[in-house]
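The complex appears here without one of its protein chains, the remainder shown in place.
Coming up: subunit A.
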Amino acid sequence: MFDTAKTETKLELDGVTSGYGPIAIIKDLSLSIRKGEIFALMGKNGMGKTTLLKTILGLVSARSGEIQLDGRSIVGASPKALIKSGVGYAPQEQPLFTDLSIQDNLRLAIRSDRDLGAALEHVFTHFPFLRDRLAQQAGTLSGGEQKMLILSRALMLKPDLILIDEISEGLQPTVIAQIAKALQAEQAENGTTILLVEQNLNFALDVADRWAVLKLGEIDDSGIADADSRERVLEHLKI
């Protein structure tokens, strides 16, 4: 739950607008995420959640506004620069190189093979099944295993901030529980900040310290993840 000690800002968005072509998807959005917290960003389909993550990572250009990571502006920074500075990303769309092996998918997260052994050992602590299946083609994994591989790849560099896009989509509860455990362990052991984009209300509120609901590119509501959150968020997610 929310730790009042987590007061230092990790990621700050101030009046950010972004989108594709002439269409603005994110509109004048402001959001502050504290160091070491898990922040759940929820919303219905098409509300701009994925676009927001892509804007933070520099895959979609911010048209206006300011984005700061650890107090430094990252507007215009390349994904390469951001990942080098400690940002991990677990995408939702076409998230794996399905023709490559598990090991090669994981290797692509690091810059030098000298770091491979230590990075692999780190992800094996969360998902030990990967250890004996490194040579297996990623596309042959089950849906749940693929999601664990996507998260493992984002964790390879022990990032300070992880952007996670709908990791629980289509997964059975036991797999979701494993993923939740891994995220909480990263937060507790490494002080990792996590921005979790989700539609799975139970999973998101179970692991998050704070939450916000995105509606048509704007923050519609936000709060601390507590016993009352579920009903409030549910109201926003009703069709």
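The working rule: contacts are C-beta pairs under 8 Å (C-beta built on N, C-alpha and C of every residue); 3 or more make two chains touch, one makes a residue touch a chain; residues count from 1.
The definition used in the following text is that contacts and distances are computed from a predicted model.
Using the UniProt record as the reference, specify the protein name of the hidden chain from among "Acetyl-CoA C-acetyltransferase", "ATP synthase subunit b", "NADH dehydrogenase subunit L" or "Branched-chain amino acid ABC transporter permease".
Answer from the UniProt record of the missing subunit chain: "Branched-chain amino acid ABC transporter permease".
Considering the whole complex, which of A:Arg63, A:Lys80 or A:Lys181 touches the chain not shown?
Residue touching the chain left out of view: A:Lys80.
Hey, which subunit A residues sit against the chain that's not shown?
Missing-chain contacts on subunit A: residues 57, 59, 79-80, 82-84, 89, 91, 94-100, 104, 107-109, 112-113, 153.
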